[in-house]
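This report refers to the structure that appears directly beneath it.
Apart from one protein chain that is not included, each protein chain of the complex appears where it belongs.
Each chain gets a letter, A and B, in the order it is written, and its residues are counted from 1.
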Amino acid sequence: MASHVHDQAHDHRPPPDEDGPLSYYETMEIAVREILIEKGVFGADDVRAAIEAMDARSPAKGAEVVARAWTDPAFKDALLVDGSAACASIGIELGPLRLIAVENTATVHNVIVCTLCSCYPRNLLGLPPDWYKAKAYRSRVVREPRAVLREFGTEVPDDVTVRVHDSTADMRYIVVPRQPAGTEGWEPERLAALVTRDCMIGVTVPKTP
Amino acid sequence: MAARFAVGDRVAVRRAFPLGHVRTPYYARGAVGDVERICGDFGNPEELAFGRRDRPRQTLYRVRFAQTALWPDYAGPAGDTIDIELYEHWLEPATE
Partner (left out) sequence: MGNDPGRGVHDMGGLPAGSVERAEHAHAPWEKRVDALMVLLGSPERRVITVDQLRRGIEQLGTEAYEAMSYYERWMASITNTLLAEGVISSDELGRRMAEVEKRGEEGAG
(Lines give C-alpha, C1' and ligand atoms only; values in the text may rest on other atoms or scores of the structure.)
Protein backbone atom coordinates (compact mmCIF):
# COMPACT_ATOMS: atom_id res chain seq x y z
CA MET A 1 0.00 0.00 0.00
CA ALA A 2 2.94 2.33 0.58
CA SER A 3 3.04 3.33 -3.06
CA HIS A 4 -0.50 4.73 -2.73
CA VAL A 5 0.25 7.09 0.10
CA HIS A 6 0.79 10.67 -0.96
CA ASP A 7 0.90 13.88 0.99
CA GLN A 8 -1.72 16.07 -0.64
CA ALA A 9 -3.36 17.09 -3.85
CA HIS A 10 -4.18 13.51 -4.86
CA ASP A 11 -7.32 14.66 -6.68
CA HIS A 12 -5.13 16.30 -9.28
CA ARG A 13 -2.48 13.74 -9.66
CA PRO A 14 -2.11 12.47 -13.19
CA PRO A 15 -3.61 9.09 -13.98
CA PRO A 16 -1.25 6.13 -13.99
CA ASP A 17 0.55 5.45 -17.22
CA GLU A 18 -1.50 2.95 -19.17
CA ASP A 19 1.63 1.30 -20.51
CA GLY A 20 3.29 0.87 -17.13
CA PRO A 21 2.60 -1.84 -14.58
CA LEU A 22 -0.95 -1.86 -13.24
CA SER A 23 -1.59 -0.16 -9.92
CA TYR A 24 -3.30 -2.04 -7.11
CA TYR A 25 -6.71 -0.52 -7.86
CA GLU A 26 -6.36 -0.84 -11.62
CA THR A 27 -5.71 -4.53 -11.06
CA MET A 28 -8.75 -4.71 -8.79
CA GLU A 29 -10.98 -3.03 -11.40
CA ILE A 30 -10.03 -5.61 -14.01
CA ALA A 31 -10.50 -8.51 -11.59
CA VAL A 32 -13.87 -7.33 -10.25
CA ARG A 33 -15.18 -6.59 -13.75
CA GLU A 34 -14.14 -10.03 -15.01
CA ILE A 35 -15.70 -11.82 -12.04
CA LEU A 36 -18.99 -9.91 -12.41
CA ILE A 37 -19.14 -10.67 -16.14
CA GLU A 38 -18.54 -14.37 -15.43
CA LYS A 39 -21.31 -14.34 -12.85
CA GLY A 40 -23.67 -12.79 -15.38
CA VAL A 41 -24.23 -9.57 -13.39
CA PHE A 42 -23.60 -7.69 -16.64
CA GLY A 43 -21.91 -8.29 -19.97
CA ALA A 44 -18.76 -6.83 -21.51
CA ASP A 45 -21.02 -5.03 -23.98
CA ASP A 46 -22.83 -3.32 -21.11
CA VAL A 47 -19.53 -1.85 -19.88
CA ARG A 48 -18.73 -0.57 -23.37
CA ALA A 49 -22.21 0.91 -23.75
CA ALA A 50 -21.99 2.66 -20.36
CA ILE A 51 -18.66 4.23 -21.32
CA GLU A 52 -20.00 5.30 -24.71
CA ALA A 53 -23.01 6.92 -23.04
CA MET A 54 -20.64 8.71 -20.65
CA ASP A 55 -18.46 9.95 -23.54
CA ALA A 56 -21.54 11.19 -25.42
CA ARG A 57 -22.48 13.60 -22.60
CA SER A 58 -20.76 16.94 -22.51
CA PRO A 59 -21.36 20.56 -21.49
CA ALA A 60 -22.54 21.16 -25.09
CA LYS A 61 -25.87 19.56 -24.14
CA GLY A 62 -26.30 21.96 -21.26
CA ALA A 63 -25.29 24.88 -23.45
CA GLU A 64 -28.04 23.88 -25.88
CA VAL A 65 -30.56 24.00 -23.03
CA VAL A 66 -29.35 27.43 -21.88
CA ALA A 67 -29.40 28.89 -25.40
CA ARG A 68 -32.93 27.60 -25.83
CA ALA A 69 -33.95 29.24 -22.55
CA TRP A 70 -32.45 32.54 -23.72
CA THR A 71 -34.38 32.49 -26.99
CA ASP A 72 -37.67 30.86 -25.96
CA PRO A 73 -39.34 32.43 -22.90
CA ALA A 74 -41.96 29.70 -22.61
CA PHE A 75 -39.20 27.08 -22.54
CA LYS A 76 -37.32 29.05 -19.91
CA ASP A 77 -40.41 29.20 -17.70
CA ALA A 78 -40.91 25.45 -18.07
CA LEU A 79 -37.21 24.82 -17.36
CA LEU A 80 -37.34 26.79 -14.12
CA VAL A 81 -40.44 24.87 -12.99
CA ASP A 82 -39.20 21.35 -13.85
CA GLY A 83 -35.76 21.05 -15.41
CA SER A 84 -35.98 17.36 -16.29
CA ALA A 85 -39.40 17.64 -17.97
CA ALA A 86 -38.34 20.70 -19.96
CA CYS A 87 -35.20 18.94 -21.20
CA ALA A 88 -37.28 15.91 -22.20
CA SER A 89 -39.59 18.23 -24.16
CA ILE A 90 -36.70 19.15 -26.45
CA GLY A 91 -35.43 15.59 -26.78
CA ILE A 92 -32.80 15.59 -24.02
CA GLU A 93 -33.59 12.62 -21.78
CA LEU A 94 -31.87 12.78 -18.41
CA GLY A 95 -32.95 9.37 -17.10
CA PRO A 96 -33.50 9.39 -13.34
CA LEU A 97 -31.75 12.76 -12.92
CA ARG A 98 -34.01 15.33 -11.22
CA LEU A 99 -32.83 18.65 -12.59
CA ILE A 100 -33.41 22.04 -10.98
CA ALA A 101 -32.45 25.04 -13.14
CA VAL A 102 -31.63 28.24 -11.26
CA GLU A 103 -31.55 31.54 -13.09
CA ASN A 104 -29.01 34.32 -12.71
CA THR A 105 -30.65 37.74 -12.82
CA ALA A 106 -29.67 41.35 -12.28
CA THR A 107 -30.04 40.72 -8.54
CA VAL A 108 -29.06 37.05 -8.00
CA HIS A 109 -25.97 35.01 -8.85
CA ASN A 110 -26.18 31.23 -8.33
CA VAL A 111 -23.36 28.77 -7.76
CA ILE A 112 -23.52 24.97 -7.36
CA VAL A 113 -21.53 22.65 -5.09
CA CYS A 114 -21.74 19.24 -3.46
CA THR A 115 -19.97 19.56 -0.12
CA LEU A 116 -20.49 15.88 0.83
CA CYS A 117 -19.23 14.17 -2.33
CA SER A 118 -19.43 15.09 -6.02
CA CYS A 119 -23.13 15.26 -7.02
CA TYR A 120 -23.34 16.87 -10.44
CA PRO A 121 -25.83 16.81 -13.35
CA ARG A 122 -23.68 14.21 -15.10
CA ASN A 123 -26.53 12.91 -17.29
CA LEU A 124 -26.66 16.39 -18.81
CA LEU A 125 -23.12 17.82 -18.59
CA GLY A 126 -20.92 14.73 -18.38
CA LEU A 127 -18.45 14.07 -15.55
CA PRO A 128 -17.53 16.93 -13.20
CA PRO A 129 -14.15 18.68 -13.34
CA ASP A 130 -11.44 17.73 -10.85
CA TRP A 131 -11.72 20.95 -8.86
CA TYR A 132 -15.45 20.39 -8.30
CA LYS A 133 -14.63 17.12 -6.49
CA ALA A 134 -11.67 18.50 -4.53
CA LYS A 135 -11.46 19.77 -0.99
CA ALA A 136 -10.69 23.43 -1.67
CA TYR A 137 -13.87 24.08 -3.65
CA ARG A 138 -16.18 21.89 -1.56
CA SER A 139 -14.97 23.33 1.74
CA ARG A 140 -14.79 26.98 0.85
CA VAL A 141 -17.53 27.84 -1.62
CA VAL A 142 -20.25 27.50 1.03
CA ARG A 143 -18.50 29.78 3.48
CA GLU A 144 -16.69 32.31 1.31
CA PRO A 145 -18.38 32.03 -2.10
CA ARG A 146 -17.34 35.48 -3.24
CA ALA A 147 -13.66 34.78 -2.58
CA VAL A 148 -13.89 31.48 -4.47
CA LEU A 149 -15.70 33.14 -7.38
CA ARG A 150 -12.95 35.77 -7.48
CA GLU A 151 -10.40 32.96 -7.94
CA PHE A 152 -12.34 32.05 -11.08
CA GLY A 153 -12.20 35.69 -12.19
CA THR A 154 -15.84 36.36 -11.29
CA GLU A 155 -16.50 39.50 -9.29
CA VAL A 156 -20.08 39.68 -7.98
CA PRO A 157 -21.12 43.21 -6.87
CA ASP A 158 -22.34 43.58 -3.28
CA ASP A 159 -25.83 44.55 -4.43
CA VAL A 160 -26.20 41.16 -6.15
CA THR A 161 -27.18 38.27 -3.86
CA VAL A 162 -24.94 35.21 -4.04
CA ARG A 163 -27.03 32.06 -3.67
CA VAL A 164 -25.10 28.85 -3.10
CA HIS A 165 -26.84 25.51 -3.77
CA ASP A 166 -25.47 22.50 -1.89
CA SER A 167 -26.50 19.33 -3.79
CA THR A 168 -26.84 17.14 -0.73
CA ALA A 169 -29.55 14.75 -1.88
CA ASP A 170 -31.59 13.77 -4.93
CA MET A 171 -31.72 16.98 -6.97
CA ARG A 172 -29.07 18.15 -9.44
CA TYR A 173 -28.54 21.72 -10.56
CA ILE A 174 -27.72 23.83 -13.57
CA VAL A 175 -27.26 27.58 -13.56
CA VAL A 176 -28.95 29.50 -16.37
CA PRO A 177 -26.54 32.41 -16.74
CA ARG A 178 -27.56 35.87 -17.96
CA GLN A 179 -27.41 36.35 -21.69
CA PRO A 180 -24.49 38.66 -22.51
CA ALA A 181 -25.38 42.12 -23.76
CA GLY A 182 -25.05 42.56 -27.49
CA THR A 183 -26.18 39.03 -28.38
CA GLU A 184 -29.89 39.78 -28.78
CA GLY A 185 -31.34 38.12 -31.86
CA TRP A 186 -28.51 35.62 -32.22
CA GLU A 187 -29.31 32.08 -33.38
CA PRO A 188 -29.37 29.49 -30.55
CA GLU A 189 -26.35 27.66 -32.01
CA ARG A 190 -24.26 30.82 -31.89
CA LEU A 191 -25.42 31.61 -28.36
CA ALA A 192 -24.66 28.08 -27.16
CA ALA A 193 -21.01 28.57 -28.05
CA LEU A 194 -20.82 31.27 -25.35
CA VAL A 195 -22.06 28.94 -22.61
CA THR A 196 -19.25 27.04 -20.91
CA ARG A 197 -19.41 24.29 -18.33
CA ASP A 198 -18.16 26.66 -15.65
CA CYS A 199 -20.97 29.15 -16.44
CA MET A 200 -23.49 26.37 -15.79
CA ILE A 201 -21.84 25.55 -12.43
CA GLY A 202 -21.96 29.27 -11.70
CA VAL A 203 -18.27 29.95 -11.11
CA THR A 204 -17.99 32.09 -14.24
CA VAL A 205 -20.33 34.09 -16.47
CA PRO A 206 -20.55 34.09 -20.28
CA LYS A 207 -18.27 36.64 -21.82
CA THR A 208 -19.63 39.45 -23.97
CA PRO A 209 -18.32 38.76 -27.46
CA MET B 1 -47.27 11.05 1.51
CA ALA B 2 -48.25 14.25 3.31
CA ALA B 3 -45.44 16.74 3.76
CA ARG B 4 -45.12 17.98 7.33
CA PHE B 5 -43.86 21.40 6.29
CA ALA B 6 -45.04 23.89 3.69
CA VAL B 7 -43.13 26.31 1.50
CA GLY B 8 -42.22 29.35 3.59
CA ASP B 9 -42.27 27.48 6.92
CA ARG B 10 -39.44 28.32 9.28
CA VAL B 11 -37.62 25.12 10.21
CA ALA B 12 -34.70 24.11 12.40
CA VAL B 13 -32.23 21.39 11.45
CA ARG B 14 -31.83 18.90 14.29
CA ARG B 15 -28.53 19.00 16.11
CA ALA B 16 -27.50 15.36 15.95
CA PHE B 17 -24.23 13.61 15.19
CA PRO B 18 -24.97 9.91 14.61
CA LEU B 19 -22.80 7.29 12.97
CA GLY B 20 -23.94 5.84 9.65
CA HIS B 21 -24.38 7.61 6.35
CA VAL B 22 -26.28 10.89 6.59
CA ARG B 23 -26.78 13.60 4.00
CA THR B 24 -27.32 16.51 6.36
CA PRO B 25 -24.12 18.54 6.23
CA TYR B 26 -22.40 19.17 9.54
CA TYR B 27 -22.36 22.90 8.97
CA ALA B 28 -26.19 23.04 8.76
CA ARG B 29 -26.99 21.14 11.96
CA GLY B 30 -28.81 23.33 14.42
CA ALA B 31 -29.38 26.07 11.85
CA VAL B 32 -32.73 27.75 11.15
CA GLY B 33 -33.97 28.48 7.64
CA ASP B 34 -37.06 28.67 5.43
CA VAL B 35 -38.55 25.94 3.26
CA GLU B 36 -37.89 27.02 -0.34
CA ARG B 37 -39.63 24.09 -2.05
CA ILE B 38 -40.80 20.54 -1.57
CA CYS B 39 -38.90 18.21 -3.90
CA GLY B 40 -41.03 15.07 -3.46
CA ASP B 41 -40.57 11.70 -1.76
CA PHE B 42 -37.31 9.79 -2.01
CA GLY B 43 -35.68 6.69 -0.57
CA ASN B 44 -34.00 7.39 2.75
CA PRO B 45 -30.22 7.44 2.14
CA GLU B 46 -29.60 6.40 5.75
CA GLU B 47 -31.28 3.06 4.95
CA LEU B 48 -30.16 2.79 1.31
CA ALA B 49 -26.57 3.09 2.57
CA PHE B 50 -27.00 -0.39 4.04
CA GLY B 51 -28.77 -1.79 0.98
CA ARG B 52 -32.25 -1.58 2.52
CA ARG B 53 -34.50 -0.45 -0.31
CA ASP B 54 -37.86 -1.27 1.27
CA ARG B 55 -37.91 1.32 4.05
CA PRO B 56 -40.37 4.24 4.12
CA ARG B 57 -39.61 7.09 1.80
CA GLN B 58 -38.93 10.56 3.10
CA THR B 59 -40.15 13.94 1.95
CA LEU B 60 -37.24 16.00 0.69
CA TYR B 61 -37.16 19.78 1.09
CA ARG B 62 -34.92 22.57 -0.08
CA VAL B 63 -34.29 24.90 2.84
CA ARG B 64 -32.83 28.38 2.39
CA PHE B 65 -30.44 29.70 5.02
CA ALA B 66 -28.99 33.16 5.43
CA GLN B 67 -25.20 32.87 5.20
CA THR B 68 -25.00 34.94 8.36
CA ALA B 69 -27.09 32.30 10.16
CA LEU B 70 -24.55 29.60 9.26
CA TRP B 71 -21.32 31.52 9.73
CA PRO B 72 -21.29 34.28 12.33
CA ASP B 73 -18.17 35.70 10.69
CA TYR B 74 -19.58 35.67 7.14
CA ALA B 75 -17.72 38.29 5.15
CA GLY B 76 -20.24 39.02 2.36
CA PRO B 77 -23.51 40.99 2.21
CA ALA B 78 -26.28 40.03 4.65
CA GLY B 79 -28.57 38.94 1.78
CA ASP B 80 -26.37 36.03 0.63
CA THR B 81 -27.93 32.57 1.07
CA ILE B 82 -27.36 28.82 0.81
CA ASP B 83 -30.05 26.36 -0.27
CA ILE B 84 -29.61 22.83 1.11
CA GLU B 85 -31.65 19.68 0.40
CA LEU B 86 -32.79 18.12 3.67
CA TYR B 87 -34.98 15.12 4.47
CA GLU B 88 -38.01 15.62 6.67
CA HIS B 89 -36.77 13.64 9.66
CA TRP B 90 -33.93 16.13 10.08
CA LEU B 91 -36.29 19.09 10.39
CA GLU B 92 -38.37 20.50 13.24
CA PRO B 93 -40.57 23.58 13.46
CA ALA B 94 -38.38 26.54 14.40
CA THR B 95 -39.17 27.95 17.82
CA GLU B 96 -37.32 31.22 17.42
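Keep this in mind: contacts are C-beta pairs under 8 Å (C-beta built on N, C-alpha and C of every residue); 3 or more make two chains touch, one makes a residue touch a chain.
Not measured: the values here are computed from a predicted model.
J.: The chain left out touches which of the shown chains?
T.: Across the whole assembly, the hidden chain touches A, B.
J.: Of A:Pro21, A:Pro73, A:Pro157 or A:Gly182, which sits in contact with the chain we cannot see?
T.: A:Pro21
J.: Among A:Trp70, A:Tyr137 or A:Tyr173, which residue is in touch with the absent chain?
T.: Result: among the candidates, A:Tyr137 touches the missing chain.
J.: Given the full complex, what residues of chain A touch the hidden partner chain?
T.: Chain A touches the chain not shown through residues 4-6, 8-16, 18, 21-23, 25-36, 39, 41-42, 46-47, 50-51, 54-55, 96, 113, 115-118, 127, 129-131, 133-140, 142-143, 148, 151-152, 166.
J.: State which residues belonging to chain B touch the missing partner chain.
T.: Contacting residues on chain B, toward the hidden partner: 17, 20-21, 25-27, 45-46, 48-51, 53, 70-71.
The rule is short, and it goes like this: only the chains that are shown with their structure count from here on.
J.: Using Cα averages as centroids, what's the distance between chain A and chain B in whole Å?
T.: Whole-Å distance between the two chain centres: 23.
J.: Using the touch definition from the top, list the residues of chain A that touch chain B in their complex.
T.: Those residues of chain A that touch chain B are 98, 115-116, 142-147, 158-159, 161-171.
J.: Write out the stretch or stretches of chain B touching chain A in their complex.
T.: 23-25, 27, 39-40, 42, 45, 60, 62, 67, 70-71, 74-77, 79-87
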